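Working notes for the structure below.
A single protein chain has been omitted; all remaining protein chains appear in their positions.
Labels for the chains are A and B, by order of writing; each one numbers its residues from 1.
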Amino acid sequence: MIGLFLGTLRWDDVTFVEFWRTPDLNNAIAAAAAGLLVLGVVATLILLTVRGWWRPLWRDWLTSLDHKKIGIMYVALALVMFARAVAEANVMRAHQATAALDAGLVAPDHFAELFSTHGTIMIFLVAMPLLTGIMNFVMPLQIGARDVSFPLLNAISLMLTAAAAGLVMVSLVLGHFSTGGWSGYPPYTGADISPGEGPDYWIWALTLSSIGSTLTGMNFAVTLYKRRVQGMHLFRMPLFCWTVLCTSILMIFAMAPLTLATLMLWLDRHAGFHFFTVGSGGDMMNFANLFWLFGHPEVYILILPAFGVWSEVFSTFSGKRLFGYLSLVYATMAIAVLSFTVWLHHFFTMGQSANVNAAFGIATMLIGVPTGVKVYDWLLTMMFGRVRLRVPMLFANYFLVTFLLGGVTGVLLANPTVDYGVHNSLFLVAHFHNMLIPGTLFAMLAAIHLWFPKAFGFRLHEGWGRAVFWLMAPGFLLAFMPLYAMGMMGGMRRTAYFSDPLFRPWLWAAEAGAVLILAGFAALVVQIVVSVRRRDALAVPAGDPWDGRSLEWLGPAPAFEFNFAGEPKVEDVDAFTALKAQGEAYRRQETYEDIEMPRNSAVPVVIGALAGLAAFAMVWQAWATAALAFAGVWAVVIGRSFVRDTERTIPAAEVEAAHRAWLADVAAATPVHRRDELTPENRGLAEEPL
Amino acid sequence: MTPDRILPTCLLFFAVGAPAAAQEQGFLWAAGPVAEAQRAHFVSILWWMAVVTVPLLIGLPLILWRYRLNGGGGRYRRDWGASPLAEVAIWSVPVVVVGFLAWNLWHATLSLDPYRPLGPDPLEVQAIAAEGHFLFLYPDEGIVTVDRLLLDADRTARLKLTSVDVLRSVMVPRLAGQIYAMPGMTTELNLAAFAPGTYAGLNTQYSGPLFPEERFETEALPETNWHARIEATRDGAGPLPPDVLQRIAMGDGAEAYLAADADLFARIAAPSSHGAHR
């Protein structure tokens, strides 16, 4: 009976008990990680209680359906998960650098767990929430909307993602995560070879997060189609919104094959199915096929929003219109469609005919065309501008250069001839980190620096931001250039130890780089603390700290909860620049109207918690618990559909008061020249352009 | 911008510095026709890509300098957002480059299909990838070697590959590229060496805790030595036990066997031997 509710979970599965039984270095590291997690949770709980923050946390954040707050929570979640994943990367690096001299730090299975959690977390619980968060915060503001089309669904997506994060976190303390890498190929992850709970943790974490992402994709695509303010034609949307649109479409189509593949794998493991077992008519190659059917569009999900961010950064910090808007839009669309035609390049070496390989190889290289176009459009955006190397711009230019290398190695890998030699090698690891770190991660850091003032009302401290940059930028080169070299020297990925002494110096260089990146992350944390402390000097209440160009900069910082007092007028791609030029940005309105906003709801939290519990129970084969929790999810969904009173009205008077208070802030601010943008004089009002 | 300088320096360093080291393993130190073709293809792509990358590397620092906010000498045209001429250039140059690269890719890929024999009358070898070890069966010679592939340097070789339990990928980087070895399936890899020598071979696909140990030596011997070696091996070897895989896994396997069991490979590569699931 208890078995139905607890499944296979036993005392021995607790990491601490395991360490108690076998106290070696490997188990000590595992127990320390689990201990850190438990301490972190306890400390957070104590802090919330002592400060009396429970109520505001619940009322203002967890139950909020405001897209801005949901966006911020996504980013916060991503940063927490990043701390773990980057720490894991450092353990792997330290282990490889010291392994072969002696046993290294961790056992081979533990090393495998590390690269599996690192990869899974970085993709699904760092990169995805980061960009989903930024898109959430920025996109509705940029199209002049009050919120996304389905605010409740938006919060549900967030909570499902959080549940996935929770599940991966729990695997630190209870049992073990998969050792099959982020791609989880069977038969290795099948029941015969990996009978434990590991692959199930992986399967259900991916399922939760991919359902969340599918829903997000639908939500954002509908929002972009239906919620644009009057005058905002598709071809007047800021480029970032175009990338959000393409990303959303990719999310809608790409997540399904993943959910399907992991579900089929689960059926193979626990229900006697044979989708991927060769002897019974199954086909393991189809798993690779389905996984990459998702996996390749996924990498474009990761990079397209970054392209959007770079487009905003280059034009904003060059004080100039984006060059080649149409080119960039068409290039983005081309990339989105092409990204569904290339997935085979992840398994060129599986033995199919040369003409199949060649066709997919050429399709892959075709993506190089629109991508190359983008790079030059950004370069020309800076031409004839007034370029200011603020933190986001430092990242942007660094990206431009390192992206060349990533692009070149990408084209190399697109050639089956070359891929036969470097597939599965550290060359590949270097290539994808080359795209993911300067591409996705740095773009999201740039985005945080760019839009932080709009979210919180004050700028981030520039000096510490530069520290983040100057630690991470060389850190990346040091950490990953050696991997290109090692890959070309025959070093393979997922290798727990290299016995070849030739690799030693390279491994130490890579270790040093990993430490620099970790230090960069620490600098980011310091930067946030310092900025909060000095928030008065950094405050930009008038709302436009960077002489912004698109609608999100219209209005105060932090934004009105209803985003805009009235309907902003849009007559140009750079809608806000046009308003400023016509002197209409800071006008008083004649009339104000009541505004309807979604009411808070506990439904998403409850759904997230129950879905997380159901997933956890599935991992431990506690069928009764799983069934109850799953039924609970649907009970809540059905219950919610009977709730009619889901909106709350903000009276016109309140809107008017808020709007006037902002206009007073604007009146009190002195317009600043871009030269003085970093001084306390910058209260968020830009000087009239000459 | 410092990174502009760091990056080319790094590239140069790898290009020049790395080959200086001895006993490398990658395809850049090609010792066979396929690896040599890979190397040449690799380098040709770098040249083609330079057409697109070099202008950016030159243009970026210039533009950053000339159009900087404080003291930059460039003209300020805040509404400059389109230029038909520039657009044509930035679309057409990559199109042309990718066009050539695609042509290149097509021919290289078809001619270097790993299934394609590299010469007449290749040496036939069957490779079984198992946990921690590789078994090489030579059907015509009637022997089996463990973790060592004996090639005749004057002949090309054709490997048939399979794996006992999980997905693996077999490669001898200095001779040719890799191909997956899959349970219940047979794939093919053709190999050849320019000259006698010893070349490292390995599994590249994570397969479990013993993955870093899944390596083998490829010895390419001059023809006469090869025959002598096969003879010697045959003389020194005992018959292949039916439970050879278990024995090797336990660490009490021999270096070579006589292949009395001629269809060991066929048995392992048969899909039906993998249907035992549950």
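Descriptive notes on the structure:
Going forward, a residue touches a chain if its C-beta (ideal position, glycine included) is under 8 Å from a C-beta of that chain, and two chains touch if they have at least 3 such contacts.
Convention: contacts and distances are computed from a predicted model.
This figure omits one chain of the complex; the name its UniProt record holds, of "Oligopeptide transport ATP-binding protein OppD", "Polar amino acid ABC transporter permease", "Cytochrome bo(3) ubiquinol oxidase subunit 4" or "phosphoenolpyruvate--glycerone phosphotransferase", is "Cytochrome bo(3) ubiquinol oxidase subunit 4".
Per the touch definition above, the residue from A:17, A:103 or A:356 contacting the chain not shown is A:356. Listed residues A:58, A:273 or A:340: the one in touch with the omitted chain is A:340.
The residue from A:149, A:243 or A:682 that touches the chain not shown here is A:149. Across A:91, A:106 or A:293, the residue that sits in touch with the chain not pictured is A:293. Residues touching the missing chain, restricted to chain A, are 144-146, 149, 225-227, 229, 249, 253, 257, 283, 285-286, 289-290, 293, 337, 340-341, 343-344, 350-353, 356, 567 (touch as defined at the top). For chain B, the residues in touch with the chain missing from this view are 115, 182, 185-188.
Note that in this section only the chains that are shown with their structure count from here on.
One inter-chain figure worth recording: chain A and chain B are separated by 33 Å, centre to centre, where each centre is the mean of the chain's CA atoms. By the touch criterion given at the top, residues 107-109, 112, 179-181, 185, 187-188, 190-193, 268, 272, 274, 277-280, 284-285, 318-327, 347, 349-351, 353-355, 357-358, 361-362, 365-366, 368-369, 372-373, 375-377, 379-380, 382-389, 397-398, 400-402, 404-405, 407-408, 411-412, 414-425, 473-474, 477, 481, 484-485, 487-490, 492-500, 502, 674-675, 689 of chain A touch chain B in their complex.
The touching residues of chain B, counted against chain A in their complex, run 1, 3-4, 6-7, 10-11, 14, 18, 21, 23-28, 35, 37-38, 41-42, 45-46, 49, 52-53, 56-57, 59-60, 63-64, 67-70, 72, 74-83, 86-87, 90-91, 93-95, 98, 101-102, 104-106, 108-110, 112-116, 165-167, 169, 171, 173, 176-180, 182-185, 187-188, 200, 202, 204-212, 271-278.
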